[in-house]
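Missing here is one protein chain; the remaining ones are kept as they sit in the complex.
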Amino acid sequence: MNASVQAQANGAAGKSVINAKGLSKTFGGGAVVALNDANFEIRPGSFVSLVGPSGCGKSTLLRLIAGLIDRTNGELAVHGRDVTGPRTDVGMMFQKATLLEWRTAVENVLLPTEMAGTVTKADRKNAADLLRMVGLKDFLFAFPSQLSGGMQQRVALARLLQTGADVLLLDEPFGALDEFTRERLNVELMRIVGEVKATTLFVTHNIAEAIFLADQVFVMTPRPGQIASIVDVPFERPRPLSIQTSPEFNTLVAQVRDILGEDH
Amino acid sequence: MAAQDTMTEGLSARSGGLSLRQRRTLLHALIFFTLIGLWEAGARLGLLDPLFYPRPTSILNSFYLIYIKNGNVWFNLYATMSLVIAGWIGGSILGVGLGALVGFNAVVRRFLKPYVIVLEATPRIAVAPLLIAALGFGASSKIAIIVLVCFFAPFINTLSGVVNVNEDKLELFRSLRATKMQVLRKLVLPDAIPVIMAGERLALTAALSGALVAEFIQRDQGMGALILVYTRNLNMASSFACIFTLTILGFLIFKGMEWVDHHIAYWKNEAGMKRIGDRRRRQFGAQVGE
Partner (left out) sequence: MSDFTSTTDTRFDSRLFRIVPHLILFALILVIWEAAVRLGFITSIIIPRPTAIMGAIAELYFVKGTIYHHFFITLTEAVVGFLIGASVAVSLAVCSALSDPFKRYVSPYAIVLNVTPGIALTPIIIAWFGYGMGSKIALAAVLCFFPIFVNTLTGLLQRDEDREELFRSVGASNAQIFRKLRVPAALPLLFAGMKIGLTTALIGAVVAEFSQATEGVGVLMSRFSFQLDMASSLATLLSMTLIGLILFYSMEFLDDRIVFWRRETRRAAASRAKARAWNARMGQ
């Protein structure tokens, strides 16, 4: 809530939620260039996919925005404020659900609230509502080991939403799931981020998935990791799965594949 | 193997109504009583010297003597168990505390490593005579021996539990801006509990062995002293009765620790998850609109 007020204030001033200029990250004292000279602006409420092969710096970019690692060069601001570390208006979800096995689903969702302060009845109600929103109304008091992989990721998504952040970073969140579960979760993700009006960055190595979900696709290439091109996706969100068979969609896929080159 | 299977199948055809489980129990009993019978017969026929290898029936008689007629086992059992519990609690506090301290401090860990390796290779029970000489006869030196013998497993397990925290979860906590204290309380400790509990199990078993060795050396009271005295007097039947008492005790300790483990590390078993899940539902069900 706090964050969305901030977003409006900044939305009036700038027009973008995330600003990057000449953003770079090197490891091992410059030996490995994980991300080279990234420049972009991301509009509030938009959905951006980062797609590319491994080593293209997509996870590095996400972790930079999350404040989990420090940049080597350049500028990076979220809501007009310089990124110096993890913050409350940015939330992150990982490839692994990383749920705490000793907590029920509701208690796992409440973890971000506990970190920030004490848990109230309203927080518990909110956590339960989020779990219902992600389709787990019958599993509020189930433990992670009693849930399937897809359900665990749903809990992780609810936990991400519980942070109240309006910038959501998702690092291949459904990458470890089977194709059918992943498609279903993608559709739901699109609906949910639309409902909460969050700005979303989504990392994937699947071109069709990247285009299906996003307003903009950052196409990234390795050695050195960089944003090779930004492709705009003209379709309205939310979209039906069937859009993937349309000629326009396939033209976009071909365009991205072309940028990525032969090795993809 | 195949021959035996057809044999048991043939048996089942004849015995009709018995289930597989009942048949197996029967066979277990059959084997057990055959062994006992052979032992008894061997001793009675003079194949086994009864002075060293007591007959099963005399062991049973000794059970009657030490538990009921003389009743002397109770006091010694109490003496040993109170030592074991005291030493185990002391060793656990020392081990878990030291393990956590070392686990959280990379510098301490680095400097302590050679000493831990040395300590691990030393048979720690060997210090028993030294401690008795230093602290004198009596309970204090016995407890010191038990503490020394049983602190190591909780120490090592706590250490590895604390050090091997899941990296992904640590990153999650970092992204949620958790304080050091929050990471410790909400991640590291719960994550390490199953490993620490495994260490505690080992520690309790070691504590019993430590108590017995201490009693062997001091020869005053307790199960160790009792076994020693009975054996010296060549009252082997009573000696064996004491050993079997310790078997039962060991079994109870094993089962008891298993029970405690199931309750503390509740998320490792279905029953525990159901219990705690139901409890949370009672606590918060109304608040979350269920």
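By letter and in written order, the chains are A and B; residue numbering begins at 1 in each of them.
The working rule: contacts are C-beta pairs under 8 Å (C-beta built on N, C-alpha and C of every residue); 3 or more make two chains touch, one makes a residue touch a chain.
Note that the structure is a prediction, hence the values are computed from the model and not measured.
Identify the residue among B:Pro50, B:Pro129 or B:Gly285 that touches the chain left out of the display.
The single option touching the absent chain is B:Pro129.
Any idea which of B:Ile31, B:Leu47 or B:Ala271 touches the chain not displayed?
B:Ile31
Write down which of B:Thr57, B:Ser160, B:Gln182 or B:Thr231 is the residue touching the left-out chain.
Missing-chain contact among the listed residues: B:Thr231.
Applying the definition given at the start, please give the residues of subunit B touching the unseen chain.
These residues touch the chain not displayed: 1, 4-5, 24, 27-28, 31, 52, 111, 114, 118, 120-123, 125-130, 132-135, 167, 174, 205, 208-209, 212-213, 216-217, 223-224, 227-228, 231-232, 234, 236, 239-240, 242-243, 246-247, 250-251, 253-254.
Just so it is clear, only the chains that are shown with their structure count from here on.
Averaging only over C-alpha atoms, locate the centres of subunit A and subunit B and give their separation in whole Å.
49
Residues of subunit A touching subunit B in their complex?
Interface residues on the subunit A side: 66-68, 85-88, 91-92, 94, 96, 98, 100-102, 104, 106-107, 111-112, 114-116, 121, 124-125, 127-129, 140-143, 145-146, 163.
With touch defined as at the start, can you tell me which subunit B residues reach subunit A in the complex?
Counting only subunit B, the residues touching subunit A are 166, 168-169, 171-178, 182, 186-187, 190, 193, 266-267, 273, 276-278, 280-281, 284-285, 287-290.
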